[in-house]
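Heads up, one of the protein chains got dropped from this complex, but the rest are sitting where they should.
== chain A ==
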Amino acid sequence: MTNFRQMIWMLIAAFGLALSSVQGHAQSRPDADEPGLIADDGYQLDPEWQKQVVYYRSNEAPGTIIVATAERHLYLVQGNGRALRYGIGVGREGFQWQGLVTITRKAEWPDWVPPPEMIARQPYLPRFMAGGPGNPLGARAMYLGTTVYRIHGTNRPDTIGTAVSSGCFRLVNNDVADLYNRVPVGTKVIIRQKPEL
(Lines give C-alpha, C1' and ligand atoms only; values in the text may rest on other atoms or scores of the structure.)
Protein backbone atom coordinates (compact mmCIF):
# COMPACT_ATOMS: atom_id res chain seq x y z
CA MET A 1 0.00 0.00 0.00
CA THR A 2 2.74 2.42 1.00
CA ASN A 3 4.66 1.49 -2.11
CA PHE A 4 1.66 2.19 -4.26
CA ARG A 5 1.18 5.59 -2.62
CA GLN A 6 4.85 6.44 -3.07
CA MET A 7 4.63 5.51 -6.70
CA ILE A 8 1.62 7.80 -7.19
CA TRP A 9 3.45 10.69 -5.58
CA MET A 10 6.54 10.03 -7.68
CA LEU A 11 4.39 10.06 -10.80
CA ILE A 12 2.82 13.35 -9.80
CA ALA A 13 6.24 14.81 -9.06
CA ALA A 14 7.63 13.63 -12.40
CA PHE A 15 4.67 15.08 -14.21
CA GLY A 16 5.07 18.39 -12.38
CA LEU A 17 8.76 18.49 -13.22
CA ALA A 18 8.10 17.79 -16.88
CA LEU A 19 5.44 20.49 -16.95
CA SER A 20 7.66 23.08 -15.29
CA SER A 21 10.58 22.42 -17.65
CA VAL A 22 8.27 22.75 -20.64
CA GLN A 23 7.07 26.11 -19.28
CA GLY A 24 10.66 27.17 -18.61
CA HIS A 25 11.44 26.66 -22.28
CA ALA A 26 8.22 28.16 -23.54
CA GLN A 27 8.94 31.46 -21.81
CA SER A 28 12.48 32.70 -22.19
CA ARG A 29 14.80 32.08 -19.28
CA PRO A 30 13.05 33.12 -16.08
CA ASP A 31 15.82 35.55 -15.13
CA ALA A 32 15.81 37.14 -18.57
CA ASP A 33 19.60 37.39 -18.50
CA GLU A 34 20.94 36.62 -21.92
CA PRO A 35 24.67 37.29 -21.90
CA GLY A 36 25.92 37.93 -25.41
CA LEU A 37 22.64 39.19 -26.84
CA ILE A 38 23.08 42.59 -28.46
CA ALA A 39 20.41 45.07 -27.39
CA ASP A 40 18.02 46.18 -30.11
CA ASP A 41 18.47 49.96 -30.13
CA GLY A 42 15.36 50.42 -32.24
CA TYR A 43 13.15 48.74 -29.66
CA GLN A 44 10.05 50.90 -29.10
CA LEU A 45 9.03 51.04 -25.43
CA ASP A 46 5.36 51.18 -24.51
CA PRO A 47 4.40 54.84 -23.68
CA GLU A 48 4.09 53.83 -20.03
CA TRP A 49 7.83 53.02 -19.93
CA GLN A 50 9.15 55.88 -22.06
CA LYS A 51 11.22 58.56 -20.37
CA GLN A 52 9.00 61.59 -19.71
CA VAL A 53 8.46 64.58 -17.45
CA VAL A 54 5.49 63.92 -15.17
CA TYR A 55 3.60 65.64 -12.38
CA TYR A 56 5.26 64.46 -9.18
CA ARG A 57 4.69 65.96 -5.76
CA SER A 58 7.54 65.19 -3.38
CA ASN A 59 9.24 66.52 -0.27
CA GLU A 60 12.54 65.11 -1.47
CA ALA A 61 15.18 67.50 -2.79
CA PRO A 62 15.60 67.87 -6.56
CA GLY A 63 18.16 65.34 -7.76
CA THR A 64 16.86 62.56 -5.51
CA ILE A 65 16.02 59.24 -7.16
CA ILE A 66 12.84 57.46 -6.06
CA VAL A 67 12.37 53.86 -7.23
CA ALA A 68 8.70 52.81 -7.11
CA THR A 69 9.14 49.08 -7.60
CA ALA A 70 5.42 48.18 -7.71
CA GLU A 71 4.84 50.77 -10.46
CA ARG A 72 8.04 49.83 -12.35
CA HIS A 73 8.99 53.50 -12.46
CA LEU A 74 12.13 55.36 -11.45
CA TYR A 75 11.63 59.05 -10.67
CA LEU A 76 14.37 61.68 -10.72
CA VAL A 77 12.87 64.52 -8.64
CA GLN A 78 13.05 67.88 -10.47
CA GLY A 79 11.29 70.04 -7.88
CA ASN A 80 8.37 72.33 -8.58
CA GLY A 81 5.95 69.40 -8.73
CA ARG A 82 7.74 67.54 -11.50
CA ALA A 83 9.96 64.55 -11.98
CA LEU A 84 11.68 62.81 -14.84
CA ARG A 85 10.15 59.34 -15.01
CA TYR A 86 11.82 56.26 -16.53
CA GLY A 87 10.38 52.78 -17.02
CA ILE A 88 12.34 50.06 -15.22
CA GLY A 89 12.51 46.31 -14.75
CA VAL A 90 12.65 45.20 -11.13
CA GLY A 91 13.64 42.18 -9.08
CA ARG A 92 11.50 39.09 -8.94
CA GLU A 93 13.36 38.34 -5.74
CA GLY A 94 16.23 39.76 -3.75
CA PHE A 95 15.81 43.46 -3.33
CA GLN A 96 12.76 43.45 -1.06
CA TRP A 97 14.38 45.99 1.21
CA GLN A 98 13.04 49.54 1.24
CA GLY A 99 14.47 52.81 2.48
CA LEU A 100 17.41 55.03 1.63
CA VAL A 101 20.73 54.23 -0.04
CA THR A 102 23.20 56.39 -1.95
CA ILE A 103 25.02 55.90 -5.22
CA THR A 104 28.53 54.87 -4.20
CA ARG A 105 30.11 54.27 -7.60
CA LYS A 106 29.37 54.83 -11.27
CA ALA A 107 30.73 52.86 -14.21
CA GLU A 108 30.42 53.02 -18.02
CA TRP A 109 29.96 49.72 -19.87
CA PRO A 110 30.59 47.85 -16.61
CA ASP A 111 32.07 44.37 -16.41
CA TRP A 112 29.74 41.78 -14.99
CA VAL A 113 30.70 39.49 -12.13
CA PRO A 114 27.51 37.69 -11.12
CA PRO A 115 27.49 37.38 -7.31
CA PRO A 116 27.87 33.84 -5.84
CA GLU A 117 24.18 33.61 -4.83
CA MET A 118 23.21 34.28 -8.46
CA ILE A 119 25.68 31.65 -9.76
CA ALA A 120 24.21 29.18 -7.26
CA ARG A 121 20.75 29.72 -8.72
CA GLN A 122 21.80 29.95 -12.36
CA PRO A 123 24.99 27.88 -12.79
CA TYR A 124 24.97 28.43 -16.56
CA LEU A 125 25.91 32.11 -16.12
CA PRO A 126 29.47 33.20 -16.90
CA ARG A 127 31.79 33.90 -13.93
CA PHE A 128 32.98 37.08 -15.58
CA MET A 129 31.94 39.07 -18.61
CA ALA A 130 33.71 42.15 -19.93
CA GLY A 131 31.62 45.28 -20.45
CA GLY A 132 30.08 45.82 -23.88
CA PRO A 133 26.87 45.71 -25.89
CA GLY A 134 26.21 42.02 -25.12
CA ASN A 135 26.60 42.52 -21.37
CA PRO A 136 23.36 42.25 -19.37
CA LEU A 137 24.39 45.29 -17.28
CA GLY A 138 24.20 47.39 -20.41
CA ALA A 139 25.73 50.80 -20.99
CA ARG A 140 26.00 52.16 -17.44
CA ALA A 141 25.80 51.03 -13.82
CA MET A 142 25.24 52.96 -10.60
CA TYR A 143 26.11 50.99 -7.49
CA LEU A 144 23.69 51.22 -4.56
CA GLY A 145 25.31 51.63 -1.13
CA THR A 146 27.26 48.54 -0.09
CA THR A 147 24.70 46.14 -1.61
CA VAL A 148 25.25 43.88 -4.62
CA TYR A 149 22.39 45.74 -6.31
CA ARG A 150 22.62 48.40 -8.99
CA ILE A 151 20.71 50.63 -11.31
CA HIS A 152 21.98 49.52 -14.71
CA GLY A 153 21.25 49.24 -18.42
CA THR A 154 20.18 46.09 -20.20
CA ASN A 155 20.56 44.09 -23.38
CA ARG A 156 16.91 43.05 -23.02
CA PRO A 157 14.77 46.22 -23.50
CA ASP A 158 11.67 43.99 -23.67
CA THR A 159 12.00 43.25 -19.94
CA ILE A 160 11.28 46.88 -18.95
CA GLY A 161 8.01 46.97 -16.99
CA THR A 162 8.44 43.43 -15.67
CA ALA A 163 9.74 41.79 -12.50
CA VAL A 164 12.49 39.47 -13.75
CA SER A 165 15.86 40.66 -12.48
CA SER A 166 17.80 39.23 -9.56
CA GLY A 167 17.04 42.38 -7.58
CA CYS A 168 18.64 45.12 -9.65
CA PHE A 169 16.78 47.93 -11.37
CA ARG A 170 17.29 48.00 -15.13
CA LEU A 171 16.63 50.75 -17.68
CA VAL A 172 17.09 50.69 -21.45
CA ASN A 173 20.60 51.79 -22.42
CA ASN A 174 19.59 55.23 -23.72
CA ASP A 175 17.74 55.96 -20.48
CA VAL A 176 20.44 54.68 -18.15
CA ALA A 177 23.02 56.80 -20.00
CA ASP A 178 20.72 59.82 -19.66
CA LEU A 179 20.23 59.20 -15.93
CA TYR A 180 23.96 58.56 -15.46
CA ASN A 181 24.77 62.02 -16.79
CA ARG A 182 22.28 63.66 -14.45
CA VAL A 183 23.26 62.11 -11.09
CA PRO A 184 26.61 62.24 -9.27
CA VAL A 185 28.08 59.75 -6.78
CA GLY A 186 26.40 60.48 -3.43
CA THR A 187 22.91 60.85 -4.93
CA LYS A 188 20.14 59.74 -2.55
CA VAL A 189 18.15 56.76 -3.81
CA ILE A 190 14.85 55.96 -2.08
CA ILE A 191 13.47 52.49 -2.72
CA ARG A 192 9.74 51.89 -2.23
CA GLN A 193 8.13 48.44 -2.24
CA LYS A 194 4.47 47.66 -2.48
CA PRO A 195 2.75 47.46 0.91
CA GLU A 196 2.52 44.02 2.49
CA LEU A 197 -0.88 42.66 3.40
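Criterion: contacts are C-beta pairs under 8 Å (C-beta built on N, C-alpha and C of every residue); 3 or more make two chains touch, one makes a residue touch a chain; residues count from 1.
Operating definition for what follows: contacts and distances are computed from a predicted model.
A.B. asks: Missing chain, UniProt name, options "ATP-grasp-modified RiPP", "Amino acid ABC transporter substrate-bindnig protein", "ATP-binding cassette domain-containing protein" or "GntR family transcriptional regulator": which is it?
C.D. replies: Its UniProt record gives the name "Amino acid ABC transporter substrate-bindnig protein".
A.B. asks: In the complete assembly, which of A:53, A:100, A:130 or A:185 touches the absent chain?
C.D. replies: Among A:53, A:100, A:130 or A:185, only A:53 touches the chain that is not shown.
A.B. asks: Identify the residues of chain A touching the omitted chain, counting contacts across the whole complex.
C.D. replies: 46-48, 52-58, 66, 68, 70-71, 75, 82-83, 85, 192, 194-197
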